[in-house]
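Complex shown without one protein chain; remaining protein chains in place.
Up next is chain A:
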Amino acid sequence: MFLKKPDLTAGCRPTLAPDETLLVVQDGVGLYEGKYKIASCQKGHAYLTSHRACYVDDADPRANSWAIDLKDVERHEYQAGFLKSSPKITLYSKPVKRGFGSASRSAVTQSPAFQRITSASSPSSRSTSPFRPSRDSPAELPVVVGTWVCPICSFSNPVPSNFDPTIATEAFPLPPCLACGIKPPFATVLKAAIAANAKHVPESIPPSEVASDQGSQPRVNRSYDDGNTSNTIPCPRCTFHNHPGMRACEICSAPLPKPIHLQRVELEESLARSGSPGPEISGLTLEEGQQPSSVKFSFRTGGDKVFYDRLKNAMIQRKWLLQIAPPIPRTDIDPVSRPFNSESSTPPASRPVSVGIAGLEQRGLQTRKINETVLGNAFEDLEALMASAKDVVALAERFAVESGTGLGLSSPTSDPVLSQSAAALGMVTTKDVLGDSSNSLYVSELARNLAEYATDDRRGILRGQGGTMSLVDLWAMFNRSQNGVELVSPSDFRKAAEAWVKLGLPVKLRRFKSGLLVVQRRDASDEKTISQIKEWLNYLKATEVEQVLPWDWKTYGFGVTAQQAASRFGWSLGVATEELEMAEERGALCREEGVEGLKFWLNFLLEDE
């Protein structure tokens, strides 16, 4: 499977694997399958991680998001933008082994010579249509092969594959010229299509013949070798005899008829730069045997250069190999025991079994030794430090936790959260990750990041705060968890928070009457809060009290202060005050000002006596 459905986080970003890091994010990206625009994937974000390239749709991220494992990518290619055509990055898939296909498919993978050719192209470019390099296209569309020459710039454009000269009318939506973007007159295209039909029908090869050709492996090799000397290809348009290696005429750049044995065309090369309003398919469905051979990212709003640079680096670094690689062997220590969790790891068979206090002591000694080695090695020089960064961070965190609990410093709620560093947080949006320095993209990514941070079940930050926390608290907590690097400025933070609703994220920003800004789950509403408070106050009515109260508490219950509400619902004091006042404003509560402070009661003033 070349295209995969990525798991998305609460913030609608791809979930990262443990070792995966985010390299770059770019918005305003469209997705192409082969040459075809995917209509449902034309406005989204491209995420490049160390392992994957992902497209996440803006409108419907759950349905229209795709990920490509970089390890499945055979080759990548960059096209610069030209006039109306946006810059594009094409990823070509590695040839896929298929169980059902045919003998020819397995033959392909066995032959080194053939492998070289196919690998450079798509594995599925054997259809008679040069426009749709996937196997199944002939069944889908009435294929017309031909080129029309643009009357403005005289560029030779392909006739759209769904253009049938027998039934097409003036109303047919003709794609504009790929070079200059001007729409052609209908007659020009019609003529070209008819001419092409007349020319190509006799030339086209029955599919069965093609299939048999694929199967005959030796013939492919032979003719490929022979090709240098004899087989020149006459151009159908200008009759120039081209070198057999050419895919397009050297003189007029018309696509050349391929020698049958080499009929696997790199369409993205020969017909570079399709215009933005190019041929289109409505959606992408992942059916068996319909895997696209190449996928294009079109960068409508720039950022392509950075993306491509980082893609190249990622392809060189091949971080995904680390995932399956064994841990770096450590000298003079037991390779199985990890430095900081030797207790939890399964003891190696070779370790001498020791029991009792002696055993525990021995184990402790061993752990200390390993830690010592880790630190010793890591700080030897900078490179070593970088290499063992992960171990050192983990060690430091463990020390932090231990020392914190030892001193009894950690408060039960927020401290474990804060002691987790940015490294543990995984995906942190920094300005560095974003290609161009467009602030809006940074803000939207930060918004997603924050939404994930706040709603993450492991940390339960928002939940721990009773579902409502002030924006300032979240800001402080988030920045403290960044360990002092890549801090977020208050204004960016505010902007990101304001973008939550727009981006359809599971949290929202709410402004109380006093101007206090708080973060809430999207489904939180005043009504829910009020009913919660009412429920609580009604519950208080039922409680038994010892001392005699001057009021009829069985009817009226008790007044509650903001403090009581805060401790009851886990809110901060400011939030509790605001929530109570909000409920008061809605007429659910009323206030009593007294020597004991401000208390809130169920609103019996509104009830008739």
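Definition applied: a residue touches a chain if its C-beta (ideal position, glycine included) is under 8 Å from a C-beta of that chain, and two chains touch if they have at least 3 such contacts; residues count from 1.
Please note the rule applied: contacts and distances are computed from a predicted model.
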Chain not displayed: protein name in its UniProt record ("Ribonuclease P protein subunit p40-like", "Vacuolar protein-sorting-associated protein 25", "Glutamyl-tRNA(Gln) amidotransferase subunit B, mitochondrial" or "Large ribosomal subunit protein mL50"): "Vacuolar protein-sorting-associated protein 25"
Selected residue (touches chain absent from view) among A:18, A:356, A:515 or A:594: A:594
Residue touching the undisplayed chain, where the options are A:167, A:357 or A:605: A:605
Touch residues of chain A, complete complex, unshown partner: 550-552, 555-556, 559, 584-585, 587, 590-594, 599, 601, 603-606, 609
